[in-house]
Structures are given as C-alpha cells and as structure tokens.
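Written out below as structure tokens is the structure these notes cover.
What follows is an incomplete set of chains from the complex, kept in their original frame.
Order of writing sets the chain letters: A and B. Residues in each chain are counted from 1.
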C-alpha cells in the first residue's frame, strides 16, 4: 500500500480515497442498516458508505464466504468492508480485523473470511475485542461500525495480531458447487469461479442440463444456460425468465459439472 | 443545546453535526424514498440522509409511535427526523414540528409523536402549515422534506407555537404489550420497554411460554425466548430460526407478561 496524506491509501487513479462497504444479512427492511450507517456517518464524516449486499441468507456463513472474495474485486485499495453473518453474536465467538491485499475487513470470525484468506496474497489479522457497553445482539452497530469508522480515519489497527490461519475453515472446498445466492431476476449464483473450470463444461442441476453461453442474448428466449457472471462466478440463468422458477432450483442446490 | 457555528448543535464529540433521518412507511420499493432524498440533497447539500426505517406498517400510526422513541436514542442532538405514517394526507389533519430533548421531528400529528412526547424531558412544538402548491398525496416530499432541510440549514423553526399536549393520544398506554414490528429474521419487536418490567418475567403469546435470555447464543437452537433488544424493547426470538414462523405470530399479536 502506498501511503498518502494522513496515511490514506493512494488509489490507482492518483488520489486518496476511502469507502466503507456493508456486506451483511441485516435485511433492507427495518432499522439495522440505517443504524449502522448513522454510526459510520457520525464517526467517519464524509466517507461514502455503500450498502453492497444486505440480503445474505441469515445464519449461512458458508454461502457468504464464497460470495465475498468475488464481490470485492471492483473496490479500490483502502476500502473497508464491514461483514456480518453472525449467528454466534453475544457468545464468546472471536471477531477480527483483516487486511488482505490492501483492503480492510471487520467482522465475526466463524468462517466468513475463510475463502478470502485463501485467495489473498498478503494478509494480516488482528483480534477484535468487544468494548464494554456494546449490546449483546447488535455488534454490527456497536462493535464493527466503530472499528470500520476508525480504520477510515486512521488507516491502521492497533490490536493484538493473530495468525491468518485462524480465518480458515479447512474442511471447506476451494470451489463450492452449490447455489449460494438467488438474485432478483431469478439467476442462480454459485460458489464456483468460472476460471476454475473448463469453459465448455456442462452443468447439471435438478435434472436440467445446461450448456455455457457468453451472454443472455446469445441464447433463445426461455433457454437455460450457465455463464461467467460479471464477478467471475458460474451463474445459471434462463433468457428473459427466472431460472429459479423455470428450473425449480433454490438456494442451497448442489450441482455437477461435466467436462464437455 | 449548546449553540455552535451557524447555530448548529455541538455534539458530545466536540464537532458540529447534522443528520436527517427518515422514519416512514414509504416502502423500499418505488420512487418515494428517492424523491424525498432528492429534495433533501438539493435543499440541504452535504447533510447526510439516513433511511432508518421505511417499512413501517401502512396506516398503523400506533405501532410506529411506540417504535420511534426507542430507535432515536443513538442519534446525536441536532438530528432531524422526518416521520411519516399518514393515512390522513390531503385532509385537514394537523402537522407539526417538534423539538424534543434537542432532536427535531417533522410530520403529521395524528398520534405518531404521542409516546415520544411522554418520554421527553424538554419539548417544544410548532404548527406546520401546508404550503401552496403541495400535492395532496405526497406531503413527505412536498411539505415535510423542505422543512427538514430548512431545519438542517437554520437550526430553528419560525412557526406558531402550540402546546405539546396536542401530540398526545391520552388513551394509549405507556407500554404496549403487542407485536409492533417483525424484522427480517422473524424476530418479534414489541411496544414494551424491557426497563419497565421484571427481568425474570415470563412472556406468554399465542399459547407459547417464553423465558428471558440475555443473548441468542445462551439458549438452545430452536428455543423461543424473550430478551431486551439493542434498542431497549422486549423482543421475542427463536435461536437461529424465525420466531414469527415457529410461533405462528404476526404483527399485532397481543401478549401477556407474568412476573416470574
């Protein structure tokens, strides 16, 4: 990381820039995202806050772990990710601050950063302790948001370093052949990177056989296919329709890839 | 309120800060929140706008009235709340500007500020008149947003003072033993403050008996319990599952509290 004025990272564009990015299961509804944003705007005034994903599946840490490294690629060095899927909130489950390839991550450490850690070249990790006075059920607002704001202001974390090995869930595979997210259009996002498989591979899910295609418009309306989505993941889709509905597939579906 | 530069309130952190907070039933969908935000950004440039809650139940003023005082506690003095649950929009129902314990509130006066008023130590209140040219159906954009922006710029309201007694709905109880909000996780937020009841109390709802717990992780997976949520309200939950679904309880459910 090239240090700039005030320790802020220098982006490729030649100016200094911070951004706080929310990656949570808090839901769009209700007060949770708003309460986190209020803490961030007050404690890191002027820093843009992007609500990247707030509809991660509650309690499903593994699905989130495979989405995270794919969806951070567009963000500049110095970006700060507040990541929460936290069924263990209020227990003594560990929490961490991670710096991975010049981006920062804050959140509970129950596997959420497992795949990120494996795919990062440079990684540093610190223990995060719960401050007195934090609620027992909303660490996103009371623990992680203040740390994210402090990282935006100071660009460093003064805590007890821990080994990055603690981030990993060794039983989890490098690619997860499972549907990890269903988007608004009914497209089925998976935990497999397109770069890890043969570009001619055939995907079989729920009895449906899908060939690869480059774009939605290169297939017949209503036809099912798989393609490399805009974040590098294998995604199942149906042209101008909902793959979830047409194929009868939901989140969690396991599938097979057969070399073509 | 300690007056700062330009009349802005001085926060506990020693700098001046304003924030406009939306607390509405406008829905996340559709153009309503965006149109309100556009007015605010244009008329109060640079002031952060937080969309705290936009999925309040349409037409249910009472439920919103018990949520409001609980969810404002984290916001600094000087914060401005634009509050709208407004079934009477377009009629001659009154509207008000309220300053309660150094925070500002703008909205229709049909009970929404009733519980807030009872719990505030210092309260001032002004009549808000509908400007000519306002639409008859969208006062959030045409009436309340311009006033909120003006409060952010000028930190005062020059209107006709009215008695704060007009905010109150005298028939409403101080604590409402009813589910007022169901969150994304299926947790059941109630209109009762945890501080108002015995910490050992047993909660009975729809035939289910619930004991208190301090955190989600202190109970067995699948067990129902009640706890003090991160905003001080009694909330029913089921560990790692949806209380709404498991207990068959929806918004509006009335429950009993029995001293343990």
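The criterion applied here is as follows: contacts are C-beta pairs under 8 Å (C-beta built on N, C-alpha and C of every residue); 3 or more make two chains touch, one makes a residue touch a chain.
Since this is a predicted model, take the numbers as computed values, not measurements.
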item	value
Overall copies of the shared sequence [whole complex; 2 in view]	3
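Throughout what follows, only the chains that are shown with their structure count from here on.
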item	value
Interchain centroid distance [CA atoms averaged], chain A/chain B, Å	31
Interfacial residue positions of chain A with respect to chain B in the complex	25-35, 37-39, 41-42, 45, 58-59, 87-91, 93, 135-138, 141-142
Partner chain A, residues of chain B touching it in the complex	11, 13, 15, 17, 19, 21, 28, 48, 50-53, 55, 71, 74-76, 181, 183-185, 214-218, 227, 229-231, 240
